[in-house]
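Here is the structure we will look at.
Not every chain is included here, but those present sit where they belong.
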Amino acid sequence: MASKNYYDVTEWHVGNPYTDIGEVLNSIIADIKSRQKDTDHNEEGKPGAVIYIPSGDYHLRTQVLIDISYLKIQGSGHGFVSSSIRFNVPQDQWKDLHELWPGGSRILVDLKPGEEEYTGAAFLVKREGDPRISSVEFENFCIDGLHFVDDGSGDPENTYLNGKTGIYIASAQDSFRITGMGIIYLEHGVTTYNSDALSIHDNFIAECGNCVELREAGQASKITDNLMGAGYRGYSIYAQNFGGLLVASNNIFPRGTSSVHFSGVLRSSITGNRFHSFYPGMLVFENNCTENLVSSNHFLRDHEPWPPMQGYDNGLEDDYGLLRIEGTNNSIIANHISETIDTKYLKPEGCVPSIIHLVSGTGNYIASNHIVATTQNTQEKAAGEDSCFDAQVGALLSVSELQELPVIAVLVEKESVKNVVLDTGRDSQIRMDRSKNVCRGIPELM
Amino acid sequence: MASKNYYDVTEWHVGNPYTDIGEVLNSIIADIKSRQKDTDHNEEGKPGAVIYIPSGDYHLRTQVLIDISYLKIQGSGHGFVSSSIRFNVPQDQWKDLHELWPGGSRILVDLKPGEEEYTGAAFLVKREGDPRISSVEFENFCIDGLHFVDDGSGDPENTYLNGKTGIYIASAQDSFRITGMGIIYLEHGVTTYNSDALSIHDNFIAECGNCVELREAGQASKITDNLMGAGYRGYSIYAQNFGGLLVASNNIFPRGTSSVHFSGVLRSSITGNRFHSFYPGMLVFENNCTENLVSSNHFLRDHEPWPPMQGYDNGLEDDYGLLRIEGTNNSIIANHISETIDTKYLKPEGCVPSIIHLVSGTGNYIASNHIVATTQNTQEKAAGEDSCFDAQVGALLSVSELQELPVIAVLVEKESVKNVVLDTGRDSQIRMDRSKNVCRGIPELM
């Protein structure tokens, strides 16, 4: 009577999980399909199975294709360690390191990506027909892309490029769960298409080119309680043509090109997050994002403090906007926005940075946001003087000699009208056509 | 030395989990009780046990009675698929579907409910005496009510009625956890009484008549990070006589009669949620709800786009209020509220809908909320023209031809006084006795 629906990759009779876990997983999926054929017998169906991956290092040389609902793949450890720090430590010091590689239940993505993006995915979810594939669960294991590759800069491990993806969900799906995962050193962490009721919750997705991309369209999903950090070319969170997305309680650290990028997203909510970026364009709404809420978030923009990455950025200049909105009827309420940067780093030189930039669209409501813009003269540190942690924490905590930095709190382009700006910046910090937009600046000191 | 406190329903020697998992679970609970009798020996007591349910289909024909603390029942998959979509697909197409039924670790609730509601519960938690039963955990399995039943309409699978409940906690309890579950096609998903420190976190509770009901009284609990959707007769989240409830980070989609319904609830908080409803009365405070916070939520009200359900609604008219408050000293701050509907669907005909409706009570504080009300002429689609997903996403994303819809942003009945309304609607959109309430509308365009 013992269940056949519990598998352990280290106890499966086909393949060797340590040399190619992909072959093992595909074999197990075939076994599930061979046993579960009948969709309706006494109201029983095809309940799927769980596949357990114990802690260990498992090379994946064959892409895993998932085309059955209810499959759960579960490990015992998200296994993150900073490969970015390690690759920037001189190689002659590696022998003294406690560990070099991530761990936990660790999938080493040993694929050679082809032309098409999905070919570089460790896990490809793809199934046509009805119903949409449903309730697949990825839980608490590590997907490690191992290395980034050179892009001609001669600095391969810092390129965030390798053509690999952790989880690529090609088909419309319903009620998927990605929880407790560690996802690292992949050009794309999680990429999905046409998601419905997707939950990406409590994961650690970092040192990836892009962390989470919800493409094509989708609805009623949540990205909550994750720790994330992308690369300077890539998205932390990207969503396209989505309705009803909830992005909440995430702590998104640098250095993605943006923290959240919405394209044609409607009636969604970004709330209660902590965002930290090294570049302008932290929150980008493009292609007529409409009726979204951005509230109770903490935004921090400062300058890259870690020497190995100081040569890279997202290419945007400081007049782009920290929060840049192309869209209508959005709400930006009760946020705290800190920009702190030595003026020598502003681009173009002498730029007065824009914080909230309404580029096009109408009827946006901007209220009760606190913008804190500061500057100081920073001392250059010689490379290697601080550990990465010290450099980062030191940068976060250095406030003692700050002075006020002039910024445009809210910049409303002439294409954007009927906006309402309340208690966000002083009147002198707001640039708009006051005959076409409503403005009540923070009262001045008497 | 191997622990006796780990059980697997498929390896228990009494009963057959596939034909009656209820009998198996009750037998296991009896075994735990027979082994754990001593409450105090070397500071050891009765630690309970974990019961594992592998992926599979398990008929439950006998109610499970839980009366021991610390019991954990854990599965390997929440197993949701939309039974609502499937039952609305013509039966002759079912043979082409990949699956018909939910999956994962799936309990098929095969009970015949009696007169009293608790008799239809798959899991009944009941224990008198002290201390209150504590720390029972339900994790990551599926409870499926299978079918709804006819109510005379001739449309049984769309009635949301079957007298069944997933988890019914009849007794006062402390520190229970319901996590990662899939709960579907039950008239009541989770019903509790006198809850203290309850956590309902990261579940998928949908296509149930009612999703979560916290009855009688309770305190210090949290309902967070769930995906939920109820039926047009039932509650998504209901709480009664509660103090200190936190409802946060939920994505609550249609089609419950309301998104959140509080009765006599105090000093609780609804924050950071995304709510989507097809009817008025999304947030209902009745019986003198007091000192609650409603902040940073996204509310969307539009019209049912899916033909099989277009004949049903919650019976309320558009002057009821989208957020309807009977109570004192509540705070409604920093929310985004979208109402978008073709005027032909408003009831009564020609109604100017109320958005925030203060019915009775005093001293409510309504500030910095953005209300977006739009309308357009919609085209009727023939039934079956779109997939359910396409219809839903299409409705969410259609904004291109919207016009402003006249609404009453805030309606204060004469019974309700000393309220404060700031920056929520323009003066012309606020109806109140301005001699008894404070009002500062959004400034008008110059």
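In order of appearance the chains are A and B, and numbering begins at 1 in each one.
Definition applied: a residue touches a chain if its C-beta (ideal position, glycine included) is under 8 Å from a C-beta of that chain, and two chains touch if they have at least 3 such contacts.
All values reported here derive from a predicted model rather than from experimental measurement.
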Identical protein chains across the whole complex (2 displayed): 3
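In this text, only the chains that are shown with their structure count from here on.
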Approximate Å spacing (C-alpha centroids) for the pair chain A, chain B: 29
Interfacial residue positions of chain B with respect to chain A in the complex: 8, 10-11, 16-17, 54-57, 59, 76-82, 85-86, 89, 94, 96-106, 108, 146, 180, 182, 202, 204, 206, 225, 227, 248-249, 251, 253, 271-274, 276, 295-298, 300, 333-336, 338, 368, 370, 372, 374, 387, 389, 392-393, 396-397, 399, 423, 442-446
Complex contacts: residues of chain A adjacent to chain B: 1-3, 5-6, 39-40, 42-50, 69-70, 72, 74, 127, 129-135, 137, 172, 174-175, 177, 179, 194, 196-197, 199, 201-202, 217-222, 224-225, 241, 243-246, 248-249, 264, 266-269, 271-272, 288, 290-293, 295-296, 328-329, 331, 333-334, 363, 365, 367-368, 418, 420, 422, 434-440
